[in-house]
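Quick notes on the structure that follows.
In this view, the complex is presented without one of its protein chains, the others remaining in place.
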Amino acid sequence: MVEFFQNVIAGLETGSLYALAALGLVLIYRTSDVINFAQGEMAMFSSFIAFTLFQQTMSYPVAFLGAIVFAVVLGFLVERIFIRPASKATLVSKMIITLGLIMIFNGLASAIFGIDMHPFRKALTMDNMTIGEVIIQPNAIFIISITLVIMAILFYMIKNTLMGIAIRATAQNETTAKLMGVPVSKVYSLSWIIATVLGAIAGVLIAPTTNVSTTMMAEVHLKSFIAAVLGGFGSFVGPVVGGFVIGVFDNLVGYYISLQWKTVIVYALLIIILIVKPTGLFGKVHRKKV
Amino acid sequence: MEPILQVENLSISFGGLKAIDDLSLSVEKGSIYGLIGPNGAGKTTVFNCISRFYTADQGKLTFQGNVNLLNYKVHQMVDIGLVRTFQNVELFKNLTVLENLIIGQHSMTKGGFFAQGLRLPSVKREEKRIRDKALEIMDFLGIRGIEHLPGAAQPYGVMKLIELGRALMSDPKMIILDEPAAGMNHSETQTLTDLIKKIRDKFEVTILLVEHDMNLVMEVCEKICVINFGKKIAEGTPNEIQNHPAVQEAYLGKEDEVHA
Amino acid sequence: MKGILQNKPFLYILTGLIVAMIPLVTDMDRSTLTMLNLIVIYAIVAIGFNILLGYAGQISLGHAAFMGLGAYISAYFTSNFELPFLASLLLAGVIPMVVGLILGLVALRLEGHYLAIATLGFGVALQQTFKEWIGFTNGFSGARAVTPEIFGFALREREHFFVLVVIVCVLLILFAHNLLSSKTGRALIAMRDSEHAAQAMGVSLFKYKLIAFALSTFYAGIGGSLYVHLIRFTEPNQWGIDVSLNLLAMVVIGGLASIPGSVLGAAFIVFIPEFVKDIEWLQNIKNVASIFTGVALVLVILFFPYGLARISTQIKASLLKRQKQPIPKEMEG
Partner (left out) sequence: MRNYSKKGLSLAFIFVLLFSMTACSGEKSTSGKAKEKEKVELAQGVTKDSVKIGTIGVQSGALAFIGTPYFEGMEAYLNKVNDDGGVNGRKIELVKKDDEFKPDKAVQAMESLVYDDKVFAVVGQLGTPGVMATESIVKDEGIPAVYFGSGAKQLTKSGENFFPVQPNYYYEGKLMAKYAVEEFKAKNVVVIYQNDDVGRDGVEGFAEGLKELGKSGLLKEEGKLAVGAADTDFTVPVQKAKSLNPDVVIVYSLAGATTGILKEFEKVNFNVPMITTYSNADASFLALAAPGAPNVIENLHVMGWVDAKPEKLKPLMDAMAKYFPNQKVINAYTMAGWVAAETFVAGLKEAGDNLSWEGYIKAMNGLTFTDGLAPEISYVKGKREGVTKMALSKVTKNDKGAFIFELKTDYTEFK
């Protein structure tokens, strides 16, 4: 039973990072209809900024904030330079642009930061707590709660603020939103900025586990896609739940079924869920309009 | 005259809202039958049920006396002789005009997978046959000369004709037209009125249409069914309908300008 | 004469003939020849993938795994059962095709991005199976393949192998071309353009989605088989998502729903990194090839959205209506 809880808590910890990244994916997808395959690489870039700043200043908050500021700029620039000029391109074409961005960012990162792995510190370095025999790291609690807080803020903003309403309107129907006077181009910029920041946070928080390197986000990125699909691209709650589910499920399958076949089992289950519920766990099925 | 299509007690609802409520109607073979009603009355929904895009919650759909439509899937409709057009013209934008028409013969086009890949003589003959047939129909519709242009780059009226031609290609027994005159100007509508009659006579088909344009409906249809809120409120000849009090109240009365 | 030049099958055969001859009459480096072989092999896979993406409008991000499956099958049957090369080539097409049908069934339920991720997951799972099913794949030690023999003639030289891959490629191009310009092709395009209208015209989505997946995985398997007999080695890490993404890039860069485009796209993706690596003053920058390919990808999408194969048409069109820009500026909200 101890092992069970240990696995679940760790699953929630990594799962919350998948969730953050997935939320970014869904935000961009809902507003600008792009699946951003470069999200992981962008987060990696931001993490390198955090690492570099930390090396310079030895202050974790400064490094963290620096990465976020960088992510804001990066998200803005990527949308302006690469995505907006292609706004009339097909969905697949936009997807390919983000694939091109993977190559560009990965190449640039190793050209600028080098190809070595670097250790990075945790957000909280206090001693572990124990409940019964289950060991809980304060850092894990921090990660899970920061994820939940960010989500809460985001949900609140999207539900209640003007910008949030604009985002939802654009997500529903771009043309109508434009006609209604929603500053659609600002909404695009904003959603890319928020998404890139979310990715950066996920990157900085996973860095203590994966080390800072050009490949650090590979797994998180792939899992965030699955989280988004599992929860459904149609809602903002879905990907969050999807992230937690993937994180926990991954560990439970590894522990109780097979470490070697874990990946196959998780993906097979994903496909089965999709077949049963093609729009994800939280997606609504619409009768197609003819 | 025997009925070609019988709709009995058709009902369908979306999320608790009844779109069609216990609707029955019967279309006679060889006739031109109109389905009208105010916006949101459920006309297109009826069409979607008949053409099997929607599966009704209850009701019976019988075609040619003994064919239960509920046993067939959407793509099998053309096989049994029932073909439809769409409200917002759905042409295939990456096919040429000619190819758009040829698709209409899809189910009747012979030739297996490998025969096509190897382009056996039988496939070549078949291609020639359907091509000639398509050209013939284009002649009939008066749209020759644009065969090799992209289907979706034509004027709206022409696209409507192409879609009509595509439907005719499938050797239908019955054609369902979803607002054929939508987006057409007066003279185009006039041409369409004649065309619909000509099609019925030449191809010996039954035509069921949903339409907003009252002139067209009154002029072309032999029998009209009026629905509102998913329910049938009247059925009869154009004359009967025009003088039907319930219809005037529900529909014509409010939209006098249509008559003007 | 003009008629002949407009006869596409004739042009395909003629081009194939000329291309196959080039290495035989010129003196090329062996490594360059290997690259040419790879280009044609990837072209085969890209053509299949284009049938799926360009014609049928179905996306897959797991197609590398099917190429890998073809490679493993061919390596396995030629080495372990001494199956003749041509028979194993066929088998390497047919078995992935059957597996591809399963993916096609998945595609019947899913659309767009969901399909993209489901296929991505399928690819990862298949690749993971290569890693774990050691009896069949020999795990990370890799599977070896023999030099192919056709009617007793061993294709040891790259020039000869090239003739083989070009012949296979031309045959598959002709098959694809014929199929796509008949009933099946029209049905696929119709399905991509409007599923509703296609269905209403009697096109069975079930049948044609399955056909598209089956064809594309067949081509991928054939490509995989040729690949493994050229390189004579394969291992599981090769068949990951990066190759799937490359396939996607080939098809989009070359031009959706264009057979010559697929070939151009394959050449572009295989050749450009090699080309960039040979530019001396760039060599000090790490990963310059990757940056360059990425930039090229983005530029092609932004400025030649119809693909390399249609650049001339695009330029002609934009000259005709000069007032209309190929990429309309976005309206500000």
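In this document, chain identifiers A, B and C correspond to the written order of the chains, with residue numbering beginning at 1 in each.
Assume contacts are C-beta pairs under 8 Å (C-beta built on N, C-alpha and C of every residue); 3 or more make two chains touch, one makes a residue touch a chain.
Remember, it's a predicted structure, so these values are computed and weren't measured experimentally.
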item	value
Touching the absent chain when the full complex is considered, from C:Leu83, C:Leu105, C:Ile167 or C:Ile311	C:Ile167
Candidates C:Thr234, C:Ser262 or C:Gln314 - the one touching the absent chain	C:Thr234
Hidden-chain contact residue, picked from the options A:Gly24, A:Gly247 or A:Pro278	A:Gly247
Chain A, residues in touch with the chain not shown (by the definition above)	3, 6-7, 10-11, 13-14, 17, 106-107, 110, 115-119, 121, 128, 135, 137, 206, 208-211, 213-215, 218-220, 223, 247, 250-251, 254-255, 259-260, 263
Chain C, residues in touch with the chain not shown (by the definition above)	3-4, 6-10, 13-14, 16-17, 20-21, 24, 29-31, 34-35, 38, 131, 139-142, 144, 153, 157, 159-160, 163, 167, 170, 178, 181, 227, 230-235, 237-238, 274, 277, 286-290
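The criterion applied here is as follows: only the chains that are shown with their structure count from here on.
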item	value
Central chain (distance from its CA mean to the mean of all protein CA atoms)	C
Longest centre-to-centre distance from chain A, chain (CA-based)	B
Maximum inter-chain contact count - chain pair	A-C
Inter-chain centre distance, chain A versus chain B - centres from mean C-alpha coordinates, in Å	48
Chain centre separation in whole Å, for chain C relative to chain B (CA means)	41
Cα-centroid distance, chain A relative to chain C, in whole angstrom	31
Shared-contact residues (touching 2 or more other chains) in chain A	288, 290
Per-residue overlap in chain B, given as positions that touch at least 2 other chains	53, 86
Residues of chain C that touch chain B when the two form their complex	175-176, 178-179, 182-184, 186-187, 189-190, 192-194, 196-205, 211, 257
Chain C-touching residues of chain B, taken from the complex the two chains share	51, 53, 73-79, 83-84, 86, 90-95, 99, 102-104, 106-107, 109, 111, 113, 116-119, 123, 127, 166, 170
Touching residues (chain side chain A, partner chain C) in the complex	29, 35, 37, 82, 84-97, 99-104, 106-108, 110-111, 114-115, 177-178, 182-186, 222, 225-226, 228-229, 233, 260-261, 263-264, 267-268, 270-271, 274-275, 278-280, 288, 290
